[in-house]
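Below: the structure, in structure tokens.
A single protein chain has been removed from this complex, and every other one stays in its place.
For subunit A:
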Amino acid sequence: MKKTKLAAMLVACFMLLTVMGCGAKSGSETGGNATNAPTATPAQSKEPAQEGLTGEFEIQYFVGGYGDAWWLETIEQFQQANPKLNIKQSAGAVINDQMKPRWIQGDPPDVVYIDGAGSNPRQMIEDDQLLDITEWIQEAKNANSERLLDVLISQPEVYGGKVYNLPLVFGAYGNFYDQALFEKNGWKVPTDYNSFLALSEEIKASGISPYVHTGVYPEYIHGGFLFPAIISANGDNTNILVDMGEMKEGVFQSEPILKALEKLSEISSLGYIDKASSALNHTDSQMLFLQHQSAFIPNGLWLESEMKNDTPEDFKFAYIPSVTQSNGGKYVAIPYTATVAIAKKAKNVEAAKAFIEFAFTKQHSLNFAEKTGALMNVKADLESSTASDVVKGAMNFYSDGSTLVAPVVEFNPDVKTEMNNATVALTLGKITPQQWGERVEAAAAKARK
């Protein structure tokens, strides 16, 4: 009697648990929508004569600094063009975590915008999650019948000879300064490494530290100082950055990299790098920069809009891509991006391709600048847009031939971590450039296995 009752209760409990488990699963699928992003409903009012795509189509996008306004509008237009397509949006600030179980189970969305914490396109490729679009992208035309590759500012990265994702956002690292401060002190903006050294000495003498960087995230000084220096030292040949991304044997101990590291080592031993740097995260370092405790900061083109609320009124943001080129050499800009890709297990590849063709147009590019203040990776006439002056100024650098824009390179996470750690150690004078090379080369050798 007692035993049967107990057994009945056990069964009941497990059934309850199973139901709870099921509930959680279906919840996570719908929970992906951004708070203010209603799931797009098919626009039924359109004339029935329109054919377009059919079936289910799901798109996953991270909502961060760029917001979701551009996505909502673009997807709505895509919906109107394809009234019979049932579009599902999985979006939000933590969408990468929310969708992870589905990627692991092999039930991904069709299109994914790879951005934000917990996402890494390189890892997705290594996990065999993205569709190989090498052939398709060669021929693909956008909604205006222009060849897609022709309208891109930054070309897609090639991994082992194949293309898996397209850069959607275009930005670049560089060095920022306050033009008003420079004018007040009569400082001349450096055009090469030697003039940067001379100016740094002058700035230092005036009691301001010349260069503050974000020690907790060395990506910034890599993008603004080290990587441009490497390319300049490689005779303006950007292939070395690609080789670094591909972890070619010996590249991290090659001469151009050692030369660039010498420069980094030099400016830290001369005391041009703010002593505080190693302890600072991005908000700390940007705060010191805005307070004129430091003259230059290596950062990304998002800096101005990120610090909009904290910027003093008389502050005039200005940008130079690099400070490490030799006299007469070109500026070097290291781009950053966030990409879109089609899932390898996408259920509606046709719609996924159509959406990419639909989105990568001038109109959507202008709208992106309008909605986010940042640039989409499609060439468009920015003068008429609401992009910030710094962004427009940066674009002038890229288009007037004075600047070399490096290709987008996504590093292996292990190698990137080791580079970050070694760079901090180098700026603190704990290791030599040779040791930097040895450490990163060892990390690369391990990652190649």
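In the analysis below, contacts are C-beta pairs under 8 Å (C-beta built on N, C-alpha and C of every residue); 3 or more make two chains touch, one makes a residue touch a chain; residues count from 1.
Here, contacts and distances are computed from a predicted model.
K.L.:
Name the absent chain by its UniProt protein name; which of "Outer membrane lipoprotein-sorting protein", "RNA polymerase sigma-70 factor, ECF subfamily", "Sugar ABC transporter permease" or "HEAT repeat-containing protein" is it?
P.N.:
Hidden chain, UniProt protein name: "Sugar ABC transporter permease".
K.L.:
Which one, A:140, A:180, A:349 or A:428, makes contact with the chain that was left out?
P.N.:
The one listed residue touching the chain not shown is A:428.
K.L.:
For a quick check of understanding: of A:72, A:111, A:148 or A:280, which residue touches the chain that isn't displayed?
P.N.:
A:280
K.L.:
Tell me, which residues in subunit A touch the chain that this view leaves out?
P.N.:
2, 6, 9, 13, 17, 100, 103-106, 118, 120, 123-124, 126-129, 215-216, 274-281, 284, 287-288, 291, 293, 413-414, 417, 421-422, 424-425, 428, 430
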